[in-house]
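The complex is shown incomplete by one protein chain, all other protein chains being positioned as in the whole.
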Amino acid sequence: MWNWEKTPLTWPHFLVMLLGTVIILLLALGVVTYTIYWQRRIIAWMQGRIGPNRTGPFGLLQTVADVLKLLIKEDIVPEKADRVLFLIAPIIAFVPSFVVLSIIPFTMTHVFTAGLGIGVLLYIGFSAITIHGVMLGGWASNNKYALLGGMRSAAQMLSYEIPLGLSIVGIVLMSGTLDLNQIVLKQQQMGWWFAGPQFLGFIVFLIAGTAELNRTPFDLPEAESELVGGYHTEYTGFRFAFFMLTEYVYLFAMGALVATLFLGGWSGPFLPGWLWFTIKVFLYINFQFWLQASMPRIRADRLMTFSWKVLLPLALINLVLTAVLKVFV
Amino acid sequence: MSSLLENTNIREEEMILNVGPQHPSTHGVFRLVVKLDAETIVEAEPVIGYLHRGTEKLAEDLQYTQIIPYTDRLDYLSAMLNNYALCRTVEEALDLEIPERAEHLRVIVMELNRIGSHLLAVGSYLLDLGAMSPFLYVFQEREQIVQLLNEISGARLTYNYMRVGGVKWDAPPGWLDRVREFLPFMKERIKMYDKLITGNEIFVDRTRKIGIYDTEKALSYGLSGINLRSTGFKWDLRRNKPYSIYDRFDFEIPVGQTGDCFDRYYLHILEMEQSVRIVEQAVAQIPSSGAILGKVPKMIRVPAGEYYTGIEGSRGELGFYIVSDGKDKPYRLKIRKPSFVNLQILPELLRGQSMANLIAILGAIDIVLGEVDG
Partner (left out) sequence: MFGFLKGLGVTLSQLPRKNVTLQYPDVMPVWPEHFRGVHRFIPELCIVCNQCARVCPTSCISLSGTRDENKKMRIDTYDINFDICILCDLCTEVCPTEAVLMSDTFEMAQYSRDNLYLDMKWLYENQLRYEENHPDRIQAAEAEAEAEAEAEKAGGAE
C-alpha cells in the first residue's frame, strides 16, 4: 500500500495520502511551535537571562498562549485595500512553504516523501511563489510604507535565490541527480558529506539561506526599529500569524534542505535515521538563532550589492571549480 | 531625472515622513519630520518639547538645595553629574572649600555614573542597528554600578547625593572595597565589547564614513564632548579647565580621527577605559576618614550677580548659569544642556543622506530627551 508511485490511484490510496498530509501538517505546526519557544530560550541564555518559563511547565505553553492571543484579535481589513488580494496574500505565502516539505526525505524508507526526480528544482521553484505572496501583501494593503517594505523584501528574496540555486548546482554536478533521496544515498556511499568538498558552496548556501528566510543580519523587512514597517504592517490577528508561520516553516524546510544536501540527511552510524535528521536540522536552526543573537543588521542598499557582487561570483567560482574537478579528476 | 518626465503625465512629489514621537529608536519622545525625495533626505526638522517639565521655571521658586532633586531628572542617565554641576556653580559663587574625602567620593561616583551612561549609549546604539545582545550585556555591568550607587545614595537613578559643600552621606563600610572589586570586572567586559562589536564588519560598514563633519563645523555649532572630540579636537573640560580634583589624576583624553559615527562609538569605549583608570586612582588616594560636608552657611544665599560653571558631562559641556539678586532662591537659572546643543547639527548631517543612515546618525549623536527638553 505504500508504493503508490507504481500502482494506479484508488480511493484508499487517496485517503491515506490525505491522512499523511494532515500528519505532516501537524508535525510542521508542532515543530514551529517549539522552534519559536526554543528561539526565545536559547537567545535568552546567550544574553544572560531566562526565556519564557511561566506559562506551563518550563514555559512550554508560551507559543500556544501567543497564538491564542493572535486568534482572538480583531480582524481588520483596511477600507481602501484590495480586499481579495489582501485576504489571499497570506495563503499564497504559506502554501508553498508547506508544499516543499514533501520532497525532503526524513528517513531511509522515506515514508511520506513524494519520490520526485526533480526534488531540488521543486524547492527553488516553489519558494519563489512565496515572493508573490509577500509582494501582494505589500501592494494590497494600500499603505505606502507597506508597499515600500514589500518591494524591498521581494527584491531581497529574489536576488538571494540566485546564489542559493547556484550553490546547489555544485552538489547536483557532484552527485549527478536532482533527486534528494539519491543525493543522500550518494553521500552515504561516498563516506563523507558534501559539506567537505563543496565547502565554498556550503558557505554561500548558508548566507543566501539566511537572507531568504529574512533573518538577521538580513532582516530588514521585519525590522521594528528601522523606519518603514514591512509588508505585514496592515495585517492583524491570524493573518499576521500566517506570515510568521510561513517564516518558521521555511526555517524548518531550509534546515531540512541543508541537512539533506550538505550534511548527509538521515545517514549516520548507530542512531536511527530520523534521529540523525532531527539532530542535523536542530544544529542548523541553532546556528540561525546564534547568528540572530550576535549580528547587527545590514543596510538596505548594501543588501543588493552583497548578493550580486559577492555571493554570485563566489557561487560561480564554486561551480567552475566543481566542474573542472569533475572532468579532470 | 525631471527631463525624462517632461512629456509624460507622471507627477513627482516629495514625501513627508514623520518619525513620530513614539518610535523605538528615537531615544525618548523625539519627533523628526523628514522630507524625502525617493530614498534621499532633502530636509529634516526635529520637533522637541514632548518631555518639557519646566525645570528652569520651577527653580525660580526653590532654594538651591531643593533644586538638586530636580537636576537629577534632566539627564537621567548621569544624574550625579547634573547634581555636581549645580553644586559646583553655587560653591564657586560662594567660594566654599570642600573637604578632601568629599571631593574624592564625588569623583568616584561621578566617574562611575559616566561609565554607566556610556554603557547605555553603546547598548542602545547597537539595539537601533539591529544587534540585540549588547543591549542585554551592558545591563549586567550597569546593574552592578547602579547597585553600588544605590548603597551610597539610596536610589538607583535619581541620586540626590551632592549637596552644596560636600555630599550627603559617607560611604557605608565595605563600599570602597566593592568598588575596587568591580573595576577588574569592568575592564574585562570592555575587552569583550571590543571583540563583539568593534571588529564586526557589518557594524563597521554601517557606521564608517557616515555623518562626517570637521572641527570647524563642530565648533561653529557649539558641539562639545564626544561629538567634538571625534573630529580630532582635543577638548575636555577636565583637562582644559580643571575643576574638583581632576588635576591630581593621570588619565588620557582619547580623540577620534575622521569624525564619523564609528569614531563616536569607539570614543565611548575608550572613555570608559579612562574613567575606570580615574576611579582606580581615586579609590587608592581617598583619605580614610574625614568630613563629608564643608562649612556651609545655614541659609545658602548667593551674592547678587551672574555665575556660570561648566563641567564635562557624559554628553558634552553641562553648565549652570545662575542670575542671582542676593536671595536664597535664584532669580533665573539657565541650564546649558549638551544634548540640546548637539542636536542642532542633526538637520545638516541628514541633508542628502539616504533614509537607511538616519538611525545610525541619530544614535551616534547620543541624545537624552530629558536633557533636550528639560
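Order of writing sets the chain letters: A and B. Residues in each chain are counted from 1.
The criterion applied here is as follows: a residue touches a chain if its C-beta (ideal position, glycine included) is under 8 Å from a C-beta of that chain, and two chains touch if they have at least 3 such contacts.
Keep in mind that what you see is a predicted model, and the values were worked out from it rather than measured.
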For the chain that is not shown, enumerate the shown chains it touches in the whole assembly. A, B
Full-complex touch with the removed chain, picking from A:50, A:76, A:91 or A:275, is A:50
Given B:49, B:172 or B:287, the one touching the chain that is not displayed: B:172
Contact partner of the left-out chain, one of B:14, B:60, B:143 or B:181: B:143
What does the interface between chain B and the hidden chain look like in terms of residue numbers? 62, 65-70, 133, 137, 140, 143, 150-155, 158, 160, 168-169, 172, 192, 195-202, 204
With the missing chain put back, which residues of chain A would touch it? List them for me. 42, 44-50, 290-291, 293-295
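Here is the rule we use: only the chains that are shown with their structure count from here on.
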In their shared complex, chain A is touched by residues of chain B numbered 15, 17, 19, 24-25, 126-133, 136-137, 140, 196, 200, 202-203, 205-206, 354-359
What residues on chain A touch chain B, complex-wise? 43, 46-49, 144, 216-217, 219, 223-227, 292-302
